[in-house]
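Before any comments, here is the structure.
Only one protein chain is missing; all other protein chains are in place.
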């Protein structure tokens, strides 16, 4: 079934099922990220790890509006959420981040450089945006019916190649969905210190249809994404979906220099909690237990894997 | 006297004088460019030469709104008009383009790479745009009161670094005037084939004040430029001045593949002729004779110069 | 065949590529007919294959990025960068994207991208339109760099790069070669032209100005400087200097065997590159030859390259900076005596 139409056609019963599934996906992301931070602090991960804590509604809302069987996703340094929402490969992801033999990229890529099926990430801000446009052009050329989605952060709107890409996507009528996650910061820089004007309007002069919304409600995101996907696929044109969200964790593993009060205020509006509060306790508990067990099991399994490159 | 205020304060008499001076400047550019094309076809110029035929009202209108004593100009591959309007150094320019010892850059730069006083050009589309922003920042930092102007073509709006620059100029409140000359083509590409949306709105999402106008009337351009300059200097903020113009000559020396009817239609609206038609015959004739003689004299003088790098 | 130019070979190859490989698409600035691209390599393509030839805005980074995306998704994109000088704008897409994906994703993808671009001076275009910037990209892992000489079949090299090569390829065309007649094995009476490694897609060509015996000196070079060889080698033959020129089409990875083999026979070696001197192709070639031949060389290797400065627009100044016939000849005399 095409996810795009999920919301409009589902019955009350199905809607409840969907809510639990979204919760499962969001919670999986949350638990995996928390585990990764813990494993990092215990020395099981080197380098860096950018977590998606607080932004789960974006990935889950958008990716569930896609056709996972054919659509293409480009993502960035903060990709775990997009990756899990897309393919649910917890073990492949954790092993990759932890440099184990079973990682999706064999331990070569690491956290920022992931690939599985039709998902590709890279660690250069903005660099993957034209790739998404090229992918959209290729899929259009092949007549596959696939659309391409690219996730980018507020800070990444500083990169010129993003505007080159917006222009060409619109000029050539390409089926690409630009999803901006404004999580308020680029590393330490509040978006207001990096950008002039209203970020949600950046695609306007290129005649790209846009929508802007608060991304604290996964269903709101999903509805908007489904509409955007329908437009992109149906009209064969780009769309610019601008999501206001907030990063609850540190930029990467390090210090968090933001005002703790600000973080606390956003924590009170945590989209995961917001969704949780709408769920029937039984189903919710079952999901929580299943996710916790799964993640715990996976951590153990990954820690038992040999290090990537270790002689067998 | 600060050129910015020229128009608002001049009497009828002065206005007539100004018209003749603008005509002299525009005609000088026109004659120099025509000579360069002729010299090119005669083998006196190698490489390439991008002429400004038909766009003279842009350079003359804008540059006369500047304070030539301190303001800074960045320009591009099609810079002869900006150069002459700024410093009137016909011999230095022609010698440079013709590879003679007396060229402003000693024959190293050539047509696309000019520098004199506070004017700088380069042959990489878009590359000089952030330099203009940096220049504006430097002059602001030094407290010189100078503003910086950068000329760019419609095609050059394809370059991402332009948007990076617009964002930073606005974010940092820098006194820089972006002047887009939409002459309808980038080399062979009509601007509609290279751009989505309305080009004159490209600076909007960065909260940069903009104005768009037909540039066939040098006084209209000059008035708009003077207002823009006043805003940039007074408020210390960027401005985006979008000029609709038309290139009457070929892109560079080569074939012109445009529809001859289209060119003829624009030739009928030639801004030089338009201005000429408003001038008193006596003054006009005097200017024409003076310019013709000057250019002829200069060509002879330049041809008499040794080639750059020739052993004396 | 005497009119068959380097340019024609590339033009024909582009037609053949699009005719035979339905995954091939072409992107670049001003490449549509009737203009057909600044140097006409894409001439006629947009008329014949209108759906597969895309003229682009002036957005070098995005164009290469888009082609990267196309290649990842199974197409065979060919990008034209109008002047090689502008490749700097695509550096990130080449170094951190095209060349990285295969290895970074543990060899589960390939990026069959070809970037074609004209390099070189000699036409008075000045500092930003005359460089030979391929040197910036030599030493970038997993990037293939090709620059056929006039003794190659440049169209065949291009065909192989687009249709068969799974790696990203930077394909260098020297501006001064476009209007030059190709000299293929068997064609030129005064020179003996051989293909060293007939089995590879990007062969190394050997050009000798003598019939039998061993060379007095071996000249290793590539691409644009090949235009200087027919006359130079003929003149040197008149002086009874036996020269073998070794011209790889492949700059990277470096096919060193032919160079070492010939260099060993002469013991005297000149390495010439069109770009500015220092940290370039000729540095790596020379050091590899030293490493392999060591004391078997009769003289230090002479390296010839452009002077390390900007390339001036005016004729005399430009000629002073660029590599000319005389510079090579002088280097040959230097290693001989």
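Read from first to last, the chains carry the letters A, B and C; within each, the first residue is number 1.
Keep this in mind: a contact is a pair of C-beta atoms (placed from the backbone, for glycine too) under 8 Å apart; a residue touches a chain by one contact, two chains touch by 3 or more.
Computed from a predicted structure; not experimentally measured.
Participant: Using the contact definition given at the top, list the shown chains touched by the missing chain.
Facilitator: So, taking every chain into account, the missing one touches A, B, C.
Participant: Any idea which of A:107, A:130, A:175 or A:205 touches the chain not displayed?
Facilitator: The one listed residue touching the chain not shown is A:107.
Participant: Looking at B:84, B:98, B:168 or B:272, which makes contact with the chain not pictured?
Facilitator: The one listed residue touching the chain not shown is B:168.
Participant: If you put the missing chain back, which residues of chain C would it touch?
Facilitator: 85-86, 88-89, 91-92, 94-96, 100, 103-104, 126-128, 133, 135-142, 252-254, 275-281, 283-284, 286-287, 290-291, 294-295, 300-301, 303, 308-310
Participant: Touching the absent chain: which residues on chain A qualify?
Facilitator: 46-48, 99-100, 103, 107-113, 122-126, 155-156, 158-160, 186-189, 193-195, 257, 307-310
Participant: Pick out the residues on chain B that sit against the missing chain.
Facilitator: Contact residues on chain B toward the absent chain are 72, 74, 105-106, 108-109, 113, 115, 120, 122, 124, 127-139, 141-142, 148, 160-161, 164-165, 167-168, 171-172.
Assume only the chains that are shown with their structure count from here on.
Participant: List every chain that touches both chain A and chain C.
Facilitator: B
Participant: Report the inter-centroid distance (CA atoms only) between chain A and chain C in whole Å.
Facilitator: For chain A versus chain C, the centre distance works out to 42 Å.
Participant: Averaging only over C-alpha atoms, locate the centres of chain A and chain B and give their separation in whole Å.
Facilitator: The separation of the two C-alpha centroids amounts to 47 Å.
Participant: So which bits of chain C are touching at least two other chains?
Facilitator: 56-57, 59, 61-62
Participant: Any chance you could list the residues of chain A touching two or more other chains?
Facilitator: Chain A, residues with two or more chain partners: 160-161, 164, 167, 171.
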